[in-house]
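Note that this complex is displayed minus one protein chain, with the remaining chains in position.
Entry: chain A
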Amino acid sequence: MLNKYPLWKTLMVAMIVALGALYALPNIYGEAPAVQVSGLRGVEANAATLDTIKAQLQQNNLTFDSIALENGQVLTRFKNTEDQLKARDVLDDSLGNKFSVALNLTPNTPDWLASIGGTPMKLGLDLSGGVSFLMEVNMQAAINKAQEGMVSDFRGDLRNEKIRYRSVKETKDAVQVIFRKVEDLEAGESLLKKRYRDLLLTTDEDKLTLTAKMTDQKLKEVREYALQQNITIIRNRVNELGVAEPLVQRQGQKHIVIELPGVQDTAKAKEILNATATIEFRLVDTEGDLSQALNGRIPANAILLTDKDGKPTLLKKRVMLTGDHITDAKSGFDEYSRPEVNISLDSAGGSKMSSGTKSNIGQPMATVFIEYKATDRKDAEGNIIFEKVEEIISVATIQARLGKSFRITGAGSASEAHNLALLLRAGALIAPITIVEERTVGPTLGAENVRLGFEAIMMGFGLVFIFMMIYYRAFGVVANLALGANLILIVGIMSMIPGATLTLPGMAGIVLTVGMAVDANVLIFERIREEIREGKTIQQSIHQGYEAAISTIVDANITTLIAALILFAIGTGPVKGFAVTLSIGILTSMFTSVVVSRSIVNVVWGGKRLDKISI
């Protein structure tokens, strides 16, 4: 029979729309003010932290809706922002610098909905307010640093093998070794060739020179490492900022995108991102009297530092090694499956470490983390004052004379060892980064953008709705229902895809989709009218109208999709948001205007004897 879908097909279409509606649902529940407490530098929030927070809040007569420990963070929800702000101040004071306390908005999605993965759409920074930075990694510096490493490694290797050379120096993009004799040149070449497989060696026997260049593969590794390391460091620093849901992501070959929702004080954020952190190794002062030092009588050649739990230790003033000699640090397990951190140093660091530890076997050695933290104070010229914060992150006994690579055990759990490795790597920044782009949106503008975008969508939808109803009457209603289903599906899919964010241009994309989505229905309806005019029966006309229009609709939409995908590939931030909603809108509109509208038409008019139809 013409224009009758089998029942399963109609039900399937209804189910898809219902599913879209289900996942679009979280967006209407809104968000509740919350405070998010997460650990810093390897500390994780646990049940004890949760109890502390509870006790602190009750002490200060602050009521909260709920409190929960999730993924090492404690999330407390409040009734209103007033309580939220008070709680933030209370917790910031009492939890100190071991935790970061951030304001957050958490969705009010009911549990049953959240348990099936229902979340509201993520809003872009132009709607939520906040700042985004684009940082560029100075790759030339990374390559120079790698070459510097090569120079000192070559010197060490040649000296160890007793091969005499005149000089080892960096040229523009290579390292050049000049020898005194041809025999030395040959011996040097065979030694270096064996040791460094990722270098291209060329020799010139007349000039007695050997030139070592990094292979493309090695250069790529150096760049990749510099980028990854910077991302790790920035993640660490961003956590210090106390921002809920920050985003740190690589973009292309040398850029890093940082998004900090809700941050208004961008000056502070920038200072922190540009701040430096480093590592030092010092011997523990075992002769000094700790209790006397605690009373203020610190020996002249010692300093008093504490670890993250506040336990004080007396350290020798002389620094054994600074963190810029660290080339790599990895966490792993030793032969007794205890967590350990493996550290690699450059040659200069290796020899320093070697001479420093030679006479101190059996002595404890401390690893100190140093960081310059931005404070709220400013100096006379308005620059933010930085405070030097030193903290002991581990104390370990020197088991043997240490060299270029060694390991630290006793750093605690596996995850703490992992964090220590991360911090050690962070201590030696190989390539400086600069901010090349910044976009800050204030909270008032963000809220205004949401309102304007929403109003534009509603107004556009309303105008099209009225127009279609007047122009196509009953079929106009069908098109409008399809359009409504389209909006629901766009919102549902946007909420389901984790990476999709709604931006102001994205909202414009939805508006545009509303206008263009009815096109498919216009095509179909015009075709139906034509067929009726040609004298076909109503049922035949409906059938023909849909059948004939489909290939046109698909062709027309695929080309728009091509444009949208290209936009997605090159766009960033808000523009990418536009490409996302446009692409989703094109796909859903094809489904709703062809399949959903057909289902409705079939259910209402299908299989009946009709002499007239309202189109």
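Going forward, contacts are C-beta pairs under 8 Å (C-beta built on N, C-alpha and C of every residue); 3 or more make two chains touch, one makes a residue touch a chain; residues count from 1.
Throughout what follows, contacts and distances are computed from a predicted model.
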{"item": "Among \"Protein-export membrane protein SecF\", \"ABC transporter permease\", \"Sodium transport system ATP-binding protein\" or \"aconitate hydratase\", UniProt-listed name of the chain not shown", "value": "\"Protein-export membrane protein SecF\""}
{"item": "Touching the absent chain when the full complex is considered, from A:83, A:136 or A:416", "value": "A:136"}
{"item": "Residue among A:44, A:221, A:289 or A:519 touching the omitted chain", "value": "A:519"}
{"item": "Touch with the omitted chain, as defined above, among A:219, A:290, A:496 or A:550", "value": "A:550"}
{"item": "On chain A, residues whose C-beta touches the chain left out of the figure", "value": "9, 12-13, 16, 126, 134, 136, 264, 266-267, 270, 382, 434-442, 444-445, 448-449, 452-453, 455-456, 459-461, 463-464, 467-468, 470-473, 504-505, 508-509, 511-512, 514-516, 518-519, 522-523, 526, 529-530, 546-548, 550-552, 554-564, 566-567, 569-571, 574-575, 578-579, 582, 590-591, 594-595"}
